[in-house]
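With one protein chain removed, the remaining protein chains of the complex are shown where they sit.
Letters A and B mark the chains as written, and numbering starts fresh at 1 in each.
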Amino acid sequence: MFDLAGKTAENIKKIRENKPLIHNITNFVVMNYTANVLLAMGASPVMAHAENEVEEMVAFAGSLVLNIGTLTDQWVDAMVLAGKKATTLGKPIILDPVGSGATAMRTAAAKRILAETKVSVVRGNASEILSLGVEGAGGRGVDALHAVDDAGVVAKQLAQDLRTTLAITGPVDLVTDGARVVRVEGGHNLMPLVTGTGCSATATIGAFLAVDPDAFSAAATGLAFFGIAGEQAGAVSSGPGTFMINLLDALHSLSPEEVARRCRFSVA
Amino acid sequence: MFDLAGKTAENIKKIRENKPLIHNITNFVVMNYTANVLLAMGASPVMAHAENEVEEMVAFAGSLVLNIGTLTDQWVDAMVLAGKKATTLGKPIILDPVGSGATAMRTAAAKRILAETKVSVVRGNASEILSLGVEGAGGRGVDALHAVDDAGVVAKQLAQDLRTTLAITGPVDLVTDGARVVRVEGGHNLMPLVTGTGCSATATIGAFLAVDPDAFSAAATGLAFFGIAGEQAGAVSSGPGTFMINLLDALHSLSPEEVARRCRFSVA
Partner (left out) sequence: MFDLAGKTAENIKKIRENKPLIHNITNFVVMNYTANVLLAMGASPVMAHAENEVEEMVAFAGSLVLNIGTLTDQWVDAMVLAGKKATTLGKPIILDPVGSGATAMRTAAAKRILAETKVSVVRGNASEILSLGVEGAGGRGVDALHAVDDAGVVAKQLAQDLRTTLAITGPVDLVTDGARVVRVEGGHNLMPLVTGTGCSATATIGAFLAVDPDAFSAAATGLAFFGIAGEQAGAVSSGPGTFMINLLDALHSLSPEEVARRCRFSVA
C-alpha cells in the first residue's frame, strides 16, 4: 500500500490552500454542524436543494455530498438532478445512505441515487452499507446493527458489485474499492453521542474527494483525519457537548504533519 | 404521592440501558439540539417527516414526539399520520404545541393533533397550554404570557377535558393528569435564552415515556431530570452559549442517584 499517512497530510494542505466549494444536499438535523465541520477544516460549504438551482450550483463545486436523512421524494429528486449533472461534469459524488435498510423509502432512495448517478464513495455504518446489496439485511434507523467485522467479509464484493468505494465506519473504519482494502483507526467513544458526526465524516470525505482524484485514498485519508480530530477533541472534553465543539477546534488546529504522525492505517 | 425521586432514577437507568428509539417530527430550529439532548441522555433519536415513511418509522419507536414549530400543512399531515399509527400501535405520543394561541394555524394544528391521535402528554408554557382549551387565551409566539400560578388553577380541569397529561413549564413546572398534580422545581435562568430548551424538555419526556407506562410519572420525572441538568449546567456556565453545551454534558454525566437526591417535587 502506498503512503496513506503522507497522502493524508497532502490532502489536508490542499484543502486549506484551495478551499474547495463542497455542495451539500443533506438533512435538516446536521446541516449546521456539517457546514461548520467543512469550514473548520478549510473547505467552503454550500447547501442548496432547490431543483431550479442545484445543477447550476454543482457546476461551481469540487464535489457533491448527498445525504438522505430527513428525506422526502422532492429532496431525492433534487439529489438525483444534482447527481446527474455532477456525473456529466465528472465531479465526484459521495452518498451517505442514512437509515437505508430501516425504511423502504430510504433503501429505495439510496439505491436510486446509486443507479442514476456515478457515486465515487458511499459512507455509512455496516447496517446501512449492507442494505444496499443484501436483501433483507434490515436495519433500525441509523443504528449499526452489524459490527464492522461482519461487514468486512462482504464489503469488497459489494464494492465490486456497486462499482464504487465503500467507507464503512464503526469502532474501526473499513475502506475498500473492491480491489484495495484498508482499516482506519481513530475516533472517540463520545463521537456516536453527537448527532451528525457520521454525516460530518461523509462531508469530510467530500472535501478530500475535491482535492484527491483517487476515491479510495480520499476516503481513507479523510476518515483518518476525522478520526484523529475526534481523538484530539475527546482528550479535552467532559461530555458530548464539549466534544462537539472541541471537534471543530481540532479540525481547524491540527497540522497536516501531526495528523500524518498520528494516523493508523492497516491492511484489512 | 409515590416515590417520584426513586422513579426518576429508575427511568434514567432504563433509558441508558435500553436506548429507546424516539421518533421526532419537530421543527427546523431545534432538530439538531433535540437530537443531541436525546443522545446525551442515552436515547436514540430519529427525525423523519415524509408521509411515505413515518408510519413505518414510528413502528420501530418507543415513543413519538410531535412539535409544531415551523409547521406547514404538509408537516401537520405527516404528524397526524404518524400519530394515528402510534395510537393504533399503543405507542405513547407527546405533543409540543409551540406557539399555539399565537396564530390561528398553530392553534388549529395543535387541536387537530389532539383530536385525531391519542396524546399521552402535552408539554408547553402556560400560554400555549391554555390556548388548547380556553377561547381567546391568545399568545405571542412562544412567550409565556401567563404565569404558571395562573395556569395551575385551570390545568387540572383542562387535563380532564383533553383526557391527557399536561406538563406546563415555567420557573416552576406543573404536571397533572387531571387526578394527580405535582410541581417540579429546577432549571436555570439561562435556560430560556437558549432556543430549543423547551422543545428539548418535551423530547426528554418523550424518552421517559418510552420506558415508563405512567404518563404522569414520565412527565414529572423527565422534567425533574432536565431541570437538574439545567441547574448543573448553569453552575458552570458564563452565558447562554456555554450553558447550551454544558447542558448536554450534564445530561450525559449526571448519575441516576445524584438526580434522585437533588430533584424537588411538591404537591401542588
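Heads up, the rule we're going with is that contacts are C-beta pairs under 8 Å (C-beta built on N, C-alpha and C of every residue); 3 or more make two chains touch, one makes a residue touch a chain.
Every value quoted in this text rests on a predicted model; they were computed, and no experiment measured them.
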**Report entry** Which of A:A5, A:V46 or A:A108 contacts the chain that the document leaves out
**Finding:** A:V46
Requested in this report: Check each of B:G196, B:G234 or B:P256 against the chain that is not shown and name the one that touches it.
Outcome: B:G196
Report summary line: Logged for chain B, residues touching the omitted partner chain are 27-30, 32-33, 69-73, 99, 102-106, 140-143, 192-196, 238-242, 244-245
**Report entry** Those residues of chain A which, in the complete complex, touch the missing chain
**Finding:** 21, 28, 31-32, 35-36, 39-40, 44-50, 52-53, 56-57, 60, 244-250, 252-253
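We take it that only the chains that are shown with their structure count from here on.
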Report summary line: Distance in whole angstrom between the CA centres of chain A and chain B is 33
